[in-house]
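Report on the structure given below.
A single protein chain has been removed from this complex, and every other one stays in its place.
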Amino acid sequence: MTVLTPTRLDDALRALAEDPSTTILAGGTDLMVGVNAGARRPERVLSLRRVEELRSWRRDGDDLVIGAGTTYATLLHSELRELAPGLAQAARTVGSPQIRNTGTVGGNIGTASPAGDTLPVLAALDARVELVSASGRRTIALDHFLVGPKMTSLSPGELVAAVRIPVASGPQEYLKIGVRNAMVIAVASCALVVDPTRQRVTCALGSVGPVPIRDRRTEAWLSSQVDWRVGRVRSASVAERFGMHMASAARAIDDHRAPAGYRRHAVAVLARRAVERALT
Amino acid sequence: MSGFQLTVNGVVRRVDDALAGESLLYVLRERLGLPGAKNACEQGECGSCSVLLDGELVCACLELGAAAADCEVVTVEGLAPAASEPADGLLTDVQRAMVEAGGVQCGFCTPGFVVAIHQLLAREADPAPLQVREALAGNLCRCTGYGRIVDAIERVVVDRRVPLPANGRSEDSLS
Partner (left out) sequence: MTDVATRTTAPKQGGRVGDSPVRPDGTPKVQGRFAFASDLHADGMLWGSTLRSPHPYARVRSVDTAAALAIPGVTCVLTAADVPGVPNFGLISTDQPVLAADVVRYVGEAIAVVAADHPDTARQAVEAIVVDYDVLDPLVDPAAALDPVTPSIHPDGNVVRKITLRHGDAEATADVMVEGTYEVGMQDQAFLGPESGLAIPDGEGGVDLWVATQWLHEDQKQVAACLGLPAEKVRLHLGGVGGAFGAREDISLQVHACLLALRSGKPVKMSYPRDESFVGHVHRHPARMRYRHHATAEGELVKVEAELLLDGGAYASSSWAVISNAARFAPGPYRVPNVVVDAAVVRSNNPPCGAMRGFGAVQVCFGHEAQMDRLAQVLGIDPFELRLRNALRTGDTLPTGQVITGTAPVAECIRAAAAHPLPAPLDDGAEWLELPGGLGRTADSDRVHRGVGFAVGYKNLLYSEGFDDDSEAKVHLEAGVTTISCAVAEVGQGFVTLAGQIARTTLGCDDAVLDQADTVSVGSAGSSSASRQTWMSGGAVLLACQQVADQVRVALADRLEVDASTLTATDDGRIVSDDGAVDVGVAEAAGDAVFEATAVHHHEQTKPLDRWGQGDADVSFVFAAHRAVVDVDVDLGLVRVVQIATAQDVGRVLHPVQLLGQIEGGIAQGVGLAVMEEMVIDDGIVRNPSFTDYLIPTIADMPEVLATCIEQPEPGAPLGAKGVGEPPTISSTAAIAAAIRAASGVDVTRVPVRPWDLV
């Protein structure tokens, strides 16, 4: 195994172009589990730890451009906490302080686990993923980047460079079900983003499908049920009905963590509560 | 592959014989003679391998050794210098409190806790009880039920509030 530790992005991209089968190592919280178990024996590893360009974030007008190497700790403890509160809430539920200090949002996106904690928030934010390679950059909607469980449309030679989301303009909620108070993989989760400037509510569900689940018809209906002058839903029953609609959009499966029926039931409750918190 | 070097407990250490896939935990334990960090799960799920890497609390098992090249690592062995005589050596106040409060039973989780507690108290001198729990939620213990560990932390917090003696310096400090 060869381990490369470039400090500049262009060096990293060149190394990747030389051998597109190179394994990318960011925080290592997924890859190293496999390496330690002997289940993954990559020939060539590209560590992005020292590439500062990937670890920074910036404001770009009404957008945030968050470098792929940004850790969960940064999402949680920096000004991003106010600018992207849904992401901060999600980051707080990831693993442990140790994991949060090293795990990255780019890793969460690149691993594309159905239970990835930032993914429902990013989906609800209509995030756009910036990809970079030795031959250039491209931007792709997160929806098109995540194509299946642990499957992305990353091309050989490409890296996730950053993710672009709007700065929060209204309430954001992330709710996650786990059987324990820390270090737990989501059994079901729900992200809700309220955008008063566009008079739009979006919602994405996690762990109840191969990728985060959106239901744009239900979102549009909910958005129409909001009195945008005061940022509240017009009637008490909206939240519950929203929950039921979102639950029927879920494509939950049975696994050793939870049965499908519970997951469907749970997302109905989570979606309802998210609305009750954000819009009542 | 060629070797690499990293600074461990303030000393530059050269690693030439590691296989590339070895984690930082393996390198510390098997290559650098520092078995303090433990290998309870090697999946980042227990915190028994907690070390400071460039000042941040991480699981050494999840860091590729070679990717930690040129980084600064602090392990439990580096928190208080060993004495030159055969006697026990010095302890930090956290270490001593853990022993006195009964926070140590089998001791396998203890080094990870000691490092994590040091990091917590370095960032927050008087953490609220729930803050303590959240900060240590990545360190599993199977023996103690955590009660005596929480007690140890409370003792340290209280003791550190006591003003320093007239010479105004604590005995030692990590630079």
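Should a chain be cited, it is by its letter among A and B, assigned in written order, with residues numbered from 1 in that chain.
Going forward, a residue touches a chain if its C-beta (ideal position, glycine included) is under 8 Å from a C-beta of that chain, and two chains touch if they have at least 3 such contacts.
On a predicted model such as this, the values are computed, not experimentally measured, just so you know.
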item: Contact residue for the chain not shown (choose from B:6, B:27, B:66 or B:140); value: B:140
item: Residue in contact with the excluded chain [from A:66, A:211, A:258 or A:279]; value: A:258
item: Contacts of chain B with the absent chain, listed as residue ranges; value: 19, 21, 29, 34-43, 45-46, 48, 52, 55, 74-77, 79-82, 87-96, 98-102, 104-111, 114, 118-119, 121-123, 125, 130, 132-134, 136-150, 160, 170-174
item: Residues in chain A touching the chain absent from view; value: 36-38, 89, 92-93, 173-187, 189, 256-259, 261-262, 265-266, 269-270, 273, 276
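We adopt the following convention: only the chains that are shown with their structure count from here on.
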item: Centre distance in Å when chain A and chain B are each reduced to the mean of their C-alpha atoms; value: 31
item: Touching residues on chain B, where the partner in the complex is chain A; value: 1, 19-21, 23, 42-45, 47, 50, 53, 56-59, 61-64, 66-67, 69-70, 116, 134-135, 137-139
item: Footprint of chain B on chain A - complex, ascending; value: 1-3, 5, 25, 27-29, 32-33, 35-37, 41-42, 45, 47, 49, 73, 95-99, 101-102, 181-183
